[in-house]
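Structure in structure tokens, see below.
Yeah, one chain of the complex is gone here, protein chain that is, but the others are all in their spots.
Note that the chains take the letters A and B in the order they are written out, and that residue 1 is the start of every chain.
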Amino acid sequence: MIERLAFLWPEIALFITTCVVMVVGLSRSTGVRRLSALITAVGLAAALVLAVATTPKAGQFAPADGQTLFPDLPVFAKTLFAAVGLLLLPLLVGTVDRDDEREIAAGRRAFDPLRSNRAEFYAFYLFSLTGLMLCASASDLVWLFLALELTSLPTYVMVAISSRRHRAQEAAVKYFFLGALGAACFLMGFAFIYGGTGTTRLNVIADVFAASGINPIALAGLVLAVVGLAFKIAAVPMHFYTPDVYQGASPSVAGMLAFVPKAAGFVSLILVLGTVGWTHGPGGESGHSLPESLRVILWVMAALTMTVGNVLALLQSSVRRVLAYSSVAHSGYMLVALVAGPGDGSAASNGLAAVLFYLLAYGVMNLGAFAVLASLVRRNPKDGSADEIDSFDDLRGLCATRPFHGWTLVVCALSLLGFPPLLGFFAKVPLFTSGIAAGEYTLVVILGLNSAIAAFYYLRLVQMPLLEKPDPTTPVPEPVGVPSRTAAGLLSAAGAVVLIAVAGSLFDQAHRASRDPRTVAPARDAAGEPPAAPPIAARPE
Amino acid sequence: MTTALAATDLGSYLPIFLIVMMAITFAAINIGASLLLGPRRPGETKGGTYESGMNPVGTARKRFNVRFYLIAMTFLVFDVEIIFLFPWAATFSNLEPMGENAAVWLARIGFFLFTTVVMYVYGVRKGVFKFD
Partner (left out) sequence: MTTTTDILTLAAAGGIEPGAGLTMLVPVLTLLGTLLCGLCAAFKVKSKLPAWLSVACLAGSFVAIAATYADLGHQQRLAHGFEWINFSYTGTDGQPVTFKANFAFYIDSLTLLWMLFVTGLATLIALYASEYMSHDQGTGYCRFFAAFNLFVFSMACLVMGDNLLLLYLGWEGVGLCSYLLIGYFYTRPSAVAAAKKAFIMNRIGDLGLALGIMLTFVHFGSVEYAVIFEKARPYIDALKAGHLDEIPLVASFIPILLMIGAFGKSAQLPLYVWLPDAMEGPTPVSALIHAATMVTAGVYLIARTYPLFLLSDVALPIVGWVGASTALLAATIGMAQFDIKRIMAYSTVSQLGYMFAGLAVLSPVGGASHVFTHAFFKAMLFLSCGAVMHGFAGQLDLRKLSGLFRMPGWKVVSVAMLVGCLNLAGFPLITAGYWSKDIILAEAFVNMPGVGWVLLITAGLTAYYTFRVFFRVFMGPTHYEPGDEVHGHDAHGHGDAHGHDHGHAHHDDPHGHGPAVTATAHDPHAGHDFHPHAPGWAINTVLAVLALASFAIVPLMLTGEHHGWAGGMVEHSSAAYHTVGTSGYLEAAHGHGPHDHGHTHGHDHDHDHGQAHGTFLGMDPHKVMYYVSGVVGLLGIAAAFWLHLAGRTSAASSRADALVPAMGPLAGWARGKWFVDEFYDALIVKPLWVISHIFHVIDTLIVDGLVNLVGWVPRALGGVLRPSQSGQLHGYAAGMAGGLALLLIIVLWVTLR
């Protein structure tokens, strides 16, 4: 039991930071309150270091002690989450309490802890990341469910407090109720899986499936779990909330929503589908495929998610809604690789690695687009009020008027489009190769068509800042007064360029992380490490 | 670990069944007895919501001060804590005093209590317990 702690050091670090932030953020002293973002950063950095340094790798723990479906997944996923979390932090800075703090600094008001949201905001962000990391090391359905809820619940509140506008509250309520529906769906699925197999331990479930097949109750459970988890990744048919919530929340929180729940959903999907394995169906000559029924629903979901996301994004005039629908579409792309599965052991055929790597790339490059929206406001010339920029027209000529923001947007949009040689391109290629390797030609064609449709609206995001002349009659967008958001955007754009250099080795890491000792024979291990887990027959119960 | 559900063994559900039956019977006997034995003198006061004390005024769908919710939630946390503490305390005394399991169990409840303390400190700083 105590051995399981080895998996939890990053989470514990985050939790302790949360406790500190919750107290510090409510301090009466403005200077101390200001520290909360810094403390959050320190905690995340500590979690990053701990994730790399302490998370056990394959062969370093007994199967009973930890997650054994994908023994190298936790270390990769946690490192990724901590790193992207650290990158998201400068974007989130200044989301809550900015006006209040200005009033307090001006001496017009005294500090009122009940009105202040700073402590909760950072604490909930950390809670959410804690849940996200817990997802990655889940070895049990109950654990997985709790981790998913720990990821989601804080985000509902974050949406609500991210803006003083009513829209944010409306978005939060929608998000909460629909989220509860989704959670109910996959919780029911987990219950059915338990009912069908008699256990909640993921590796034992996998053994039961391997030994005696998938009975109808478990199959129903799997389907419910997959569809319920589709809410987290914003896939059809659970995608409806996405545009309303992204538009209602402040752009910074929307940027977080595009990564954190999606990452949790995909990691959970990999774990849940990992119990079934990609060793069933007729899929191609290698026989690597999910059971036919699961393959079909994931196939349908992937095709619909890509298409619905992209065609609806085409019609939007609000950039944030475009990004929301494109987030739906990106989930569809990743589902293609999820259908393909781990492949035949080579990196190019490994769809799970493609998903993990795409999560990384998406986390990095999507952040930049939201950072640009979050760091600029358009001041109304009449009453001096500032509105967040949201329409395409607001972006007109941004490269000339606000070069840092404009170029960040151009680079990130091109990368999201998958324009070579940016990071998005290198992330998209494995999706295609894994789909082809798995014989899912139709799905790959749909993926290609959708990438073309996406070009319509992503190129508008490039054209508006880069090629259009700024409109002389409207005022130039002003910086919002949080320089760290601009920095986050620049970091994101730089990441979309610089990470190309290490894309190969990062993908190798993802490839290793998604290695499932059940489906890949130890002899094929490229790394030459000893077999990660004993054969199924010898595994102790 | 048993991997099969004892779904067919209905005998294990017998205690639950008995409790349900006892509850129904108890309620039925009480209601029936008051119907049969109680005197009946209907009137203005007797027909009120509360037979004794104040008369209800206005609609029940009124807005409460938000502090009630805060208090309620704080109460809930402590309530849940008690629910966990009782079975823990009942089991802990049966463990080998200095064994490894005892340490783990102690650490677990310690962690659980720690979260409550953090919640409490947070509540205090947030001003939940200020009634002014």
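Here is the rule we use: a contact is a pair of C-beta atoms (placed from the backbone, for glycine too) under 8 Å apart; a residue touches a chain by one contact, two chains touch by 3 or more.
Computed from a predicted structure; not experimentally measured.
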item	value
Among shown chains, those touching the left-out chain	A
Selected from A:Leu5, A:Ala53, A:Val300 or A:Val445 as touching the chain missing from the view	A:Val300
Touching residue (missing chain; options A:Pro237, A:Gly448 or A:Gly481)	A:Pro237
Among A:Ile453, A:Val476 or A:Val497, the residue in touch with the chain that has been omitted	A:Ile453
Sole residue of A:Ala147, A:Cys185 or A:Met256 that reaches the chain not shown, by the stated touch rule	A:Cys185
Contact with the hidden chain (one of A:Ile39, A:Val311 or A:Leu459)	A:Val311
Footprint left on subunit A by the chain that the document does not show	173-174, 177-178, 181-182, 185, 216, 219-220, 223-224, 227, 231, 236-238, 240-241, 243-244, 292-294, 296-297, 300-301, 307-308, 310-312, 314-315, 346-348, 433, 437, 453, 456, 501-502, 504-505
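The definition used in the following text is that only the chains that are shown with their structure count from here on.
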item	value
Chain centre separation in whole Å, for subunit B relative to subunit A (CA means)	38
Touch list for subunit A against partner subunit B, complex	1-2, 19, 22-23, 26-27, 112-114, 119, 195, 197-199, 204, 208, 541
Parts of subunit B lying in touch with subunit A, wherever the complex brings them together	1-5, 100, 104, 118, 121-122, 125-127
